[in-house]
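Complex shown without one protein chain; remaining protein chains in place.
Coming up: subunit A.
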């Protein structure tokens, strides 16, 4: 069954969506959408670095995304510039740096479109192993840091005053984002990763009465988007990454018509 490229694509997409949904909830709650985008863009530099150092691509991406997260945290502490300005600078300059670097490396054949928008139909058995291993790891760590991360999301001072390690949880969370970016790159590409984190979470909000329910629903919404997007891509012969994002958007818009759980209204 795994011999079928479509089945592999489906399994890979589902694996990413399962981790991206719950993690994306925290990105929405903490208003870090732009942060996720910046780290995803930096991932392109990671690809370049991976090729230059002859490392597996996901290791290069993971390394550069993590380094990007740490640099951001350090720059934020300096308070020399507002965070959104800082993110704007890093986001687009790292993407451009990556594109320029790719252009310089004329000796390697790189499918730029695949890097930017994903190449889910080329997911191999090895990729599946990386995706599912990474995805499970992310979910296990997220479950372990759930309480301190949530407490720090509501109010970092309150968490720290009552002895909850919110700072450590925040750092771990950023590294998890780097990890999801590394495993999701093959599926949707650097430009679209944030949508897989945010749209399912936003879809889940209206039907959730608790943070935990929202995380679960976001994972489901992500899986549905992957399935719908891939079938659509097969049916209409459209690029798979953007098709998944369009499917996620469609689910978001359609569920707007359903009655919400009326939480927070």
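Things to note:
To be clear about the criterion, contacts are C-beta pairs under 8 Å (C-beta built on N, C-alpha and C of every residue); 3 or more make two chains touch, one makes a residue touch a chain; residues count from 1.
The criterion applied here is as follows: contacts and distances are computed from a predicted model.
Per its UniProt entry, the chain excluded from the display bears the name "Zinc ABC transporter, ATP-binding protein ZnuC", taken from "Ion-translocating oxidoreductase complex subunit B", "Zinc ABC transporter, ATP-binding protein ZnuC", "Cytochrome b" or "Molybdopterin synthase sulfur carrier subunit".
In the complete assembly, the contact with the undisplayed chain comes from A:159, out of A:159, A:176 or A:245. Residue-wise, the contact with the chain that is not shown comes from A:150, picked out of A:72, A:115 or A:150. For subunit A, the residues in touch with the chain missing from this view are 28-29, 31, 79, 147, 150-151, 153-155, 157-164, 202, 205, 208-211, 213-214, 261, 263-265.
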